[in-house]
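Partial view: only certain chains, each at its native spot in the assembly.
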Amino acid sequence: MSFKKVDLSFQSCKSEYDDASVVIYSCPMDATTSYRPGTRFAGNAIRVDSFGIEWYSPYRDMSLKDYPTCDIGDLDLPIGAVEDALNVIYETTKQILKDNKKPMMIGGEHLVTLPVLQAVAEKYPDVHMIHLDAHTDLRDEFFGRKLSHATVIRRCFDVLGPGRIYQFGIRSGDKHEFEWAAAGNTFLRKFDFEGLAETIQKLKDKPVYITIDLDVLDPGVFPGTGTAEPGGMQYKDLLNAFDLFENLNNIVGADFVELNPYLDPSGASNAVAVKTLREMVLLLHR
Amino acid sequence: MSFKKVDLSFQSCKSEYDDASVVIYSCPMDATTSYRPGTRFAGNAIRVDSFGIEWYSPYRDMSLKDYPTCDIGDLDLPIGAVEDALNVIYETTKQILKDNKKPMMIGGEHLVTLPVLQAVAEKYPDVHMIHLDAHTDLRDEFFGRKLSHATVIRRCFDVLGPGRIYQFGIRSGDKHEFEWAAAGNTFLRKFDFEGLAETIQKLKDKPVYITIDLDVLDPGVFPGTGTAEPGGMQYKDLLNAFDLFENLNNIVGADFVELNPYLDPSGASNAVAVKTLREMVLLLHR
């Protein structure tokens, strides 16, 4: 008998880095959260609870165990130093992309999407972004700050330029954010996912990055998030979106953000995140 | 620098009483609750959690900050003295109406709707009532008492008379309550909101009072209530109802009741109430 150190990788994602084509990493940062913080604990909560899920997806007809994925865990982010932390995420993503692997990032608050998108856009200058969220996240500043969970998509816009961001499910924001989007800066679909099929048809041969703020789901389905916004999507709607994503021929990276595991001790919100991660990893492997 | 006393008014509802056209007040009473009490804490829970919501509603395209609303807080109700407490609510509402402001009341248990409706009916003798709820609340007595959360709509009927109350979403009650309604006393739609559009069309030029027992929502969406009744409405259904309410030309007052904040520590139920309050205040300001 010989023993190895504990391995708490996400369910069936136990490849070594060199062997993997998809790399999972989590970003324990919630420094700019304006309401209830705690998303920094999402990554490990998901790892521990992933033992409750099957490796086979009847939606994709694929199994996690058939595809090499490496889970490198929480990045080591300096507490409270927002820009330094974003830089660690940026450098990590850049290296993953350089090694010809696909990044699968887990937040943290939504601001952590920005450095991932920056690294992705350097490699794929023509990248487009699909954004599922309850919130616009299009402010130019929030409490005087350019870098915030509430400005993150605006900052992504600074990287990508107009017409490259497609937002769905949006049901909260300030009036000027909706107006700014409507001025042609982003495609913004209020309240639901209508138009997603058409968008995907249009982007099918482009490089696409997908970012999902899990609060796009109704708080009934996903109470474990800092800023619950009633009137959201059902999980079946998200599964339908994943089915549509199968038509994208070049998903170059993905993330989901804003699970706060302390807000839902029932574990149901963790289960939502765990299943979402399985489906997204499988989509990245197609 | 000069300091003022703490102001925990509901989000952006910080006008002085004299300047306001809508007045928010909460009624910390749950004395006749037959199952799990605690709704007395709803008002302040909503105030504190309202900081997590935007002042702008993309549903109404209106902002709370553009309309003068005063939040006068919890009324000072004598504990356990039901009739005295109801009288305080009645006198408060009467004064608000006399001052030509609209009452926006937050329960407490559902019985607190009765004195509000009484004051409203004195000012608007032709008032009609729209009632969204899981429960009939049509008993004539409950455990030997005339005044109870389970008899409140029957008592409102005593004030309004037949044909003036429209009930939707009802899925719990005793058999004789359904029969009594069906005998022409109230319009009662079981299980969902079908027929609401027609009702609103019919009442569009009448004075209308709206009372929402939040347990009309499914417990999945709104677990923070004393008597959860599975099989209810989604929050999107309620938002659709609010869209329909825009067609009412004379909403003279409104309330929602039965949030028990202790039953849902995730805060999701509070978020439902907070958003509902924003939408209802805006409807009253139209």
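Should a chain be cited, it is by its letter among A and B, assigned in written order, with residues numbered from 1 in that chain.
By definition in this document, contacts are C-beta pairs under 8 Å (C-beta built on N, C-alpha and C of every residue); 3 or more make two chains touch, one makes a residue touch a chain.
Please read all numbers here as calculations on a predicted model, not as lab measurements.
> Looking at 2 placed copies, how big is the full complex in copies?
Here the complete homo-oligomer in the file comprises 6 chains.
By our rule, only the chains that are shown with their structure count from here on.
> Centroid of chain A to centroid of chain B, CA atoms only: how many Å?
The computed centroid separation for chain A versus chain B comes out at 38 Å.
> What residues on chain B touch chain A, complex-wise?
Contacts found on chain B: 51-56, 58, 61, 63, 218, 220-222, 234-236, 238-239, 264-268, 271-272, 275.
> Show which residues of chain A lie in contact with chain B when the two form their complex.
Residue list for chain A touching chain B: 35-36, 170-175, 178, 190-191, 218-221, 223-224, 226-232, 263-265.
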